[in-house]
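Missing here is one protein chain; the remaining ones are kept as they sit in the complex.
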Amino acid sequence: MTSTLIDTTIYAAISEAIQQEAKRILTDGQVSTIVGYAAARRKGSAQPMIITDAADADKLIFTPACVNDLVVYLTKAKKDIPKKGKIGIVVKGCDLKALTGLIGESQLKREELYLIGVPCAGVLASTFAPSQDLTEESIAPKCTECDAHLPTGCDFVPTETPLTPELEKKYAVEIARLEALTPAERWAYWKEQFSKCIKCYACRQVCPFCFCEQCLCDRNKPQMVETTPRPAGNTAWHIVRAMHLAGRCAGCAECERVCPMDIPLNLLNRKMAKELKELYDHEAGFEVLEKGPLTMFNEKDDQSFIK
Amino acid sequence: MHPAKQKHTFEPKIIAFVCTWCTYAGADLAGTSRMQYPSNVRVLKFPCTGRIDPVFILKAFQQGADGVLVSGCHPGDCHYIAGNFHARRRFAVFRKLLEFVGVDLNRLQFSWVSAAEGGKWVEVVTDLTEKVRNMGPMTEFKELATEEQWSGAINTPELKEAFNAI
Partner (left out) sequence: MSRIGVFICHCGENISRTVDVERVAQEVGRLPGVAFSSDYKYMCSDPGQTLLKKTIQDQKLSHVVVAACSPRMHEKTFRKAVEAAGLNPFLCEMANIREHCSWVHENIEEATVKATEIVGMMVERVKKNRVLPTITVPVTKRSLVIGGGIAGIQAALDIADAGHEVVLVEREPSIGGHMAQLSETFPTLDCSQCIMTPKMVDVANHPKIKLYTYSEIELVEGFIGNFQVTIKKKARSVDEDRCTGCGVCMTKCPQKKIPNKFDQNIGMRTAIYIPFPQAVPNTPVIDRENCTKFKTGKCGVCQKVCGPGAVDFEQEDRLIVEPVGAIVVATGFDLYTIDEKPKGSPIKGYGEFGHGKIPDVIDGMTFERLASASGPTGGKIVRPSDGKEPKQIVFIQCIGSRAREKGISYCSKVCCMYTAKHTMLYHHKVHDGQAYVFFMDARTPGKSYDEFWRRAIEEEEAVYIRGMVSRLYQKGDKIVVMGSDIAVGVQVEIEADMVVLATAIQPQKGADLLAQKLGISYDKYNFYSEAHAKLRPVECATAGIYLAGACQGPKDIPETVSQASAAAAKVMTLFSKDKLEREPIVARVREAGCVGCFACRKVCAYGAVEEKEIRDRQGNLIKVVAYVNPGVCAGCGTCQATCPSKCVELDGYTDEQVIAMIEAL
C-alpha cells in the first residue's frame, strides 16, 4: 500500500548547514560544546551526540530519524556537559518549545545557549524502522499536529523551508473519539492501557520537564503514589504526571516514543493542552512566559463547575 | 420533629476538603444553628483551598470515598488574598483530566461557601450525599486496587476469599 511520501530533500542541505555552523562556532570558541544528532549503528538511525572538538562537526546530521528531544540533556545530564562557555544545541520546533518552557522555569539561561534551529518536515514514528521513508503513515503522530516547522528566535537556522502537507491530526481525532464515550467506557480504555505499565519510568527520564531532584512519586513519607506496577499504582502515577505537566508540556511526545509498552501517553498530555487552550488560551510556544497558566490566575476565570 | 428516616442500604462515604476561614466556619455556623444534614461527610481542614493538592482528591477516591467535596472562600474573599484563585485554575484543569480518564465527575463537587453560609453548606453536602447515594458505590478505584498484574487471575476459592477480606 503506497502512502504519500513527505518531502525530505531539504534534510541533506540542513545537515550540511549544521555541520558548517558547528565547525565555525567551535573553532572560534563561541561555544564549548554542541549537543546534536549523529548517525547511529543501525542503518538510517540517529543518536544524540555531544561534541567539543571542531573536527567532530562533520558527524552532525539531521534526518527523519532524529527523533530525540535533545533539550533533556541540558537539564538532567548537565553533569556530562562541561560548565565552561556556551552550549550549542540542535533543536526542532517541538524541542524549542520545551527549551522555552525551561527558561521560563529558571532551569536554563538563554544567554548560556547557542540555538541551532532546524526547519523540520517531520520525524519517523517509533514503531517504524529508522531506514524507512517518511510517509503519511510512518510520520510520528505528533508531527501531524505540528505548527512549529520553522523555529524562531534561534541563533542560527538553515534557510530551507519545510514542506509538510496538511495531515489528519491524529491526537485530535483520538481525543474526540474518547470524549464521545461514556465515563465507564473511558475508564475501561485507560484501565487497559495503564495495566500495561511496568513502572520503568522511562517517560519520566526522557521528559525535559521532569527535572525534580526527587520525584514526588518516589517519596514514601508520605507515599502519595504507589510504586508497584499494579493497575492502581500505574493509574495514580500517570494521572499525577499528567497533572504535573499540565500547562508545561511542550508536546515533544518523547514519553510516548520511549514507552516500552506503547501506552498512548502523549494523548493525555495533548488532551490537557487542549483544555488549557480552551480554558486559559495557553499554548506552549517560542515566547518565554513569565508565568505558566497554573502559576497565575485571572479574576474572571471560568468557575461554571463550582457551586 | 423529623420525618421517619428512610432506611438506606448504601451509605456513601463523602470526604470534604475545606478552607478554615470560609467553608469550615460556614459548617460551624450550620452546627451552631442546629441545621441537620446527612452524617456521611468527613471534613478535613486546610488553611486555604490553595493548599489542596489534586493528589489528595485522588487519594480520597483510592481510600474508598464515594464522593469528594472541595470548598473554599468566594473569589475575592480569600483570607490569603489569592489562594482560591490558584485553586480554581488547578481544579478546573484536574477535573478535566479525571473526566478524560473515566471518573464520573458527578462524584466530585466544588463549591464556594462563605463563613456566613451555613445553609449553603448543608445544601451542598446534602445534594452531594444524595446524588452519590443514587449513583451507588464508586467501584472504579476499589476494583483497581484488588487487581494484581503479574499474578494474573484470582482463580482459586482460597485466593478469592483472601481478596474479599481486604
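Just so it is clear, A and B label the chains in written order, and each chain counts residues from 1 on its own.
The working rule: a residue touches a chain if its C-beta (ideal position, glycine included) is under 8 Å from a C-beta of that chain, and two chains touch if they have at least 3 such contacts.
This is a predicted model, so every value here is computed, not measured.
A.B. asks: Which visible chains touch the chain that is not shown?
C.D. replies: A, B
A.B. asks: Looking beyond the chains shown, say which of B:30, B:69, B:124 or B:138 touches the absent one.
C.D. replies: Answer from the full complex: B:30 touches the omitted chain.
A.B. asks: Footprint of the hidden chain on subunit A, which residues?
C.D. replies: Its contact residues with the unshown chain are 105-107, 211-216, 219, 221-224, 244, 290-292, 294-296.
A.B. asks: Touching the missing chain, which residues of subunit B?
C.D. replies: Against the missing chain, subunit B presents residues 2, 5, 13, 15, 20, 24-25, 27-28, 30-32, 34-37, 39, 42-48, 50-53, 56, 59-60, 63-65, 79-83, 86-87, 90, 122.
Heads up, the rule we're going with is that only the chains that are shown with their structure count from here on.
A.B. asks: What's the distance between the Cα centroids of subunit A and subunit B, rounded to whole Å?
C.D. replies: Centre-to-centre distance between subunit A and subunit B: 36 Å.
A.B. asks: So in the complex, which bits of subunit B are touching subunit A?
C.D. replies: 54-55, 58-59, 62, 75-76, 82, 85-86, 88-105, 109-112, 120, 124, 140-141, 144-145, 147-150
A.B. asks: Where on subunit A is subunit B touching in the complex?
C.D. replies: 178-179, 183-191, 195, 216, 224-225, 229-232, 235-236, 239-240, 242-243, 246-247, 268, 271-272, 275-276, 279-280, 293-295, 297, 299, 301-303, 305-307
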